[in-house]
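Single-structure report; data block below.
All protein chains but one are shown at their positions in the complex.
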């Protein structure tokens, strides 16, 4: 990033959320790079940027699409790069119909499930399955022409009308990115939750990646797209996931009816017959995991205890689970350093859900709001809940903090860093490791005489770990299990060196295959701490990066197709004719001896058959995807839809909102009616939530600290002077903010940093809301109303992340009502707007003919498409009551009678769960090359598993395979991460520590 | 401010807006946590939406100072007031009183005015004792008052003042002991043979005390002057020592007039009259040389009231003292007779003496508080500094600004 | 002032040294001379990682008498080069937070307040409820007869600030128990 010539920070407040990461931006700026911040608010990031471009929240695709359009129209794309490294020349199916022709729908839409059947989005292929291409890029069915057509109406005028960006600012942005792209220069994009917390989140990122591919900025120093994440080990918690749809190492959780047998499962994970690269060894990874968990009980005869794994059959995410709680379908709830009462969207729904539990365990440092909601939460104050009526048993267990236990965090660039233990936890505080160990022991002890087969997985589980003199589990022993070890043979018990050593015959165990090597040779590689000034700038001996200590991805694109650097200035990795190898400032992320001119005669067959100019080695075809034939739920090319609750009519299509977004039609999750619908005028303003440098998410790790609390002591809202005048708000006085779901109060910070935008001739006011405060926690130094209470739950169909960045609402002067009057107050607004669970939740708004045309196009080619995988929904999303159904928010729908919405949700989850590669790919293209300053591994001494591994005989060229396989593994993993858990990181803002 | 009927659910805003709690502690006369704290009513400070010195749009509070041609940081103070409360005002007054009294006592000894001598010496030692105690009481760590004797620092008026006060205290103490011994008929103190030694010390001690007396009266002006507090600093540079010695003379003379027999207080009256003249002149001369923004605090608010009161008392006291002096001289020969006349003169002497002492006290408190007040609005700091910077630049001196273009 | 020594009286030192004005070396107290930072007097220093955001800044943790006395940036780290944001810089206060609770607390149904219980009791109670909840909502098959072998009675949320090893334990135990509603903030 420090090597960039221009950095566009969009959808991220990097300086505030990642001050230390921002040092690289500062460095780039000091070297003369231009920094442009595109954001609804003028933030601390903007303060030292060269330019602020205010934008209406949720309109990013219009802006980026207009940049793409102009780049294409004016021919400012990096021609050689685009032709060689992207799928621009590929021809798409004749049945494909674009949104331009269906008023906002792509071909293949199924109105019954609100999802796409995506076979019409695929490549045209020859009889051997090789994709057809038009090198002239003239064919109307070529990706290049489809792209031009798709974005042809994304014009500067449209940008002005929909984003509120002045033409001069647009020109500045356009000139900046185009002038700073090409052979000599590179532009970098940075984003965070500003993009991911939208119902179109994944598509925002893809739009930027298309632009970056066209400009030739992917895979090059100072280029790419940088994701910024907000939690210490948000990466680790998806690698070794506490996520419903994943097992460690991005192995999917088996799905009922789809993975009923181990063979079914392995086929979906990856086999040599169906996959190339590392995923071909899926059986070995799965087997090793099962061996790690069930040891001797996992045998070849019982498919290594595959049947011990529970099955999923739908989305079991946190919001779906909350609904199930409301239906009394969940007894117990563990919170591990998480504060959903403040941190989750629609906080009231979360708290009400908790009141339906039989018991709840909160593990944290202090009595956060999620531990005390039954005592002094907002619903106690309003009388909606009464302490003496709440049956939920509460356990608060004090947690050990990061100094009181040893273990690893995985940071945003996949670096696994070990923390040494400094002191013992005070009092009864203990680590999660010890807690789960002891809980597991207690449960096993109580069940030890059980002959119930359902208890076998618990009793057969390997759960013997060495403990130290204080009775604490040795975390290194767990690292060793995660790393994997040999079973039997002459290396019995020794740690694996890499994941290529994993076998599918039960001779190895390994808890997370991508982490294999972190304990290679019995050394805790994550604990390596060679000072940075004692090694090169890639710092390969600082901790350990998965996979195989690989630190950088796909830099083949930093050289021209012929293998020479694009320019002296941006020289990074190049082909050395003399040695016949790739070389450069970084470890080449490409088969090391694969010559630039090499051509394969096979479209399949794994990495050994990559062409010499296929830099994006994780993609099926080695090319950057301008058009995603598969993997995206909501369309092959990013398309602008208005956010849920938008007050603005979509100027491009009749389809107002994303037709595939996931909505929850519930009386306790009402939406504003949407642009133009009567009642929408009740909620005329746009709320957008964000975080501040001084606080951490829901505040559990900051509001209890005087030093941080004093810096930002009170909940506030940021509004423009114009809006203050319009509504009559006093600077630093009080205001009440009302959304269709809740009302909160905040201090008013009137500032010119908020700019009213003119959208479609009307003024749109945006209101900024930090979300760090909550009401009720005990011992907090500061408290205040929670912005997340205002949010509704509407999710991105690709990754199930909710939309926090766009909420419709209104603002009035003064403090909010107290007690039961608050409920009446909110209901008054709801009535006034005529809200019902259907409001704003209409899935499709285009004409019936267009829907039919889209549906028909899809059915024509269903053979090649995804099988529809319905599944019954045990929880899912059920329709709520109508408005007069009482305020308890409990749906009385039977969880198993799924609605259409449920079906589609399940269907989606099934897909992305089962086929992470595909889910991943488009995003993959979008994925940044790792910023150039990140470390490089030195494969000579990093113990790279695949270097000349003679045992791995399935590939002709071990070394080259290694290269590619690692990359592909990463691709797969990232895919999984980005496509599913994803954006993930993007974590969010909401939650808590 | 906010208009919601639900505002009453939370405690009301305090008058004058919320304040930033300051660490000033007993900052000055206007309240227990005032050194900067009560800026609430001032523009731009408490709740100003903007950065202007005056409140920005929406700020309903009017600035207390006029709009001026500079922007401040939310109207916040630039310099800080010292954490000096009434104790310091008391000390300023008593220090001067002690010094002047010591001089009078020495003169009385030389001119054989026992009544004046005793009264002056008692006043001096009482003032020294109480003043010293006030000084200690005002320390953040009173138990460490002896640390004042760690060093001798010429750069620190406070350090020099401590040594002056100590030196003064020794002489005053000895003379006091002697007077006490005399009053008690040389019985109270079990001195034995030391009594002679003690009494032999009278003149040296009186000389020593008198030697430190005027520095004691004058140094406090330097103490205030050698600060960054705009009004004090400007005053210190422009004649505050003259104001303070005059004030000391006035106080000591006044006290002696009040405490000693009229017949013996002629010098006290003259000294007091000289003091009133000196103070009136020095004060007006000083003001003429100060920048308007530095003078304002002397005129406005509570300090202004005090100084105006001081002025009135000064005039009244001066008139009274003059009357007593005239009366004493006119009726000097008849003083032996006519108790009524004596009583009238005595009474007038006491009243005008008290008025003069009070005038001195008001002056000291007024100047002290005006300085503290002058720290609260950055205008008092910025305007004079800008003016002198511009003035130097106008004269072609451009190399001594703290702000440089390169 | 505790150990006043006449020869060390700064006034004499003023005369003795070149610091005649008493503004430099002559006024230094013994305590000042003995100044030693707690980074030096610490019993040990361990290398750690900041627990807040995902940048992964290196931290050095200084320990004295089994108490964390200082946390600062680790200059050795290639990621952060010794720098920390305000949250990272406040880590020591997080560790020694005034509002931190170190007792196990229990609230019975309908109770108005917490009661203190001991840790083994709490774990035993949770284990009982874990088993019960697991059985209450156990599902063997879906309505089409596909095996499920799971319980819907237990949910969990959290993980992005706890260690990989801890997440591994959590996932392993939950999965063995058949609990599937396991989420963390990656998706909130």
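We call the chains A, B and C, going by the order they appear; numbering starts again at 1 in every chain.
Here is the rule we go by: contacts are C-beta pairs under 8 Å (C-beta built on N, C-alpha and C of every residue); 3 or more make two chains touch, one makes a residue touch a chain.
The rule we apply is simple: contacts and distances are computed from a predicted model.
Visitor: The complex has one chain missing from view, so what does its UniProt entry call it, picking from "Sarcosine oxidase subunit alpha family protein", "Sugar transporter", "4Fe-4S dicluster domain-containing protein" or "Multicomponent Na+:H+ antiporter subunit C"?
Guide: "4Fe-4S dicluster domain-containing protein"
Visitor: Of the chains you can see, which ones touch the chain that is left out?
Guide: Within the full complex, the chain not displayed touches A, B, C.
Visitor: Using the document's definition of touch, tell me which of A:577, A:710 or A:849 contacts the absent chain.
Guide: Of these options, the touching residue for the absent chain is A:710.
Visitor: Among B:184, B:203, B:284 or B:398, choose the residue that contacts the chain missing from this document, as touch is defined above.
Guide: For the chain that is not drawn, the touching residue is B:398.
Visitor: Tell me which stretches of chain B touch the chain missing from the display.
Guide: Within chain B, the residues that touch the unshown chain are 10-11, 13-14, 17-26, 33, 45-51, 70-74, 76-84, 99-100, 103-104, 107, 110-111, 138-142, 144-145, 147-148, 150-151, 153-159, 161-162, 214-215, 217-219, 221-229, 232-233, 236-237, 239, 241-242, 244-246, 248-249, 253, 266-271, 274-275, 278, 371, 375, 378, 381-382, 385-386, 388-389, 392-393, 397-406.
Visitor: In the full complex, which bits of chain C touch the chain not displayed? Write them out.
Guide: That gives, for chain C, the contact residues 10, 18-29, 31-32, 35-37, 39-40, 70-73, 75, 82-86, 88-90, 92-93, 98.
Visitor: Provide the residue numbers of chain A that touch the chain removed from this figure.
Guide: Residues of chain A in touch with the missing chain: 15-16, 19-20, 22-23, 26, 29-30, 34, 42, 44-48, 50-52, 172, 693-694, 706-714, 716, 731-732, 747, 749, 751-753, 781-783.
Throughout what follows, only the chains that are shown with their structure count from here on.
Visitor: Just curious, how far off is chain B from chain A if you go by their C-alpha centres, in Å?
Guide: Once rounded, the distance between the two centres reads 69 Å.
Visitor: With chain centres defined as C-alpha means, what is the inter-centre distance between chain B and chain C in Å?
Guide: Measuring from centre to centre gives 54 Å for this pair.
Visitor: For chain C, give me the residues that contact two or more of the other chains.
Guide: Nothing qualifies.
Visitor: How about chain C: which of its residues touch chain A in the complex?
Guide: Listed in rising order, the residues of chain C that touch chain A are 44, 46-58, 61, 63, 66-68, 71, 75-81, 83-88, 90-91, 93-95, 97-110, 112-114, 118-119, 122-133, 136-140, 142-144, 146-173, 175-188.
Visitor: Residue numbers of chain B touching chain C in their complex, please.
Guide: 144, 146-147, 149-155, 159
Visitor: Residues of chain C touching chain B in their complex?
Guide: Spelled out, the residues of chain C in touch with chain B are 1, 9-11, 14, 21-23, 26-27.
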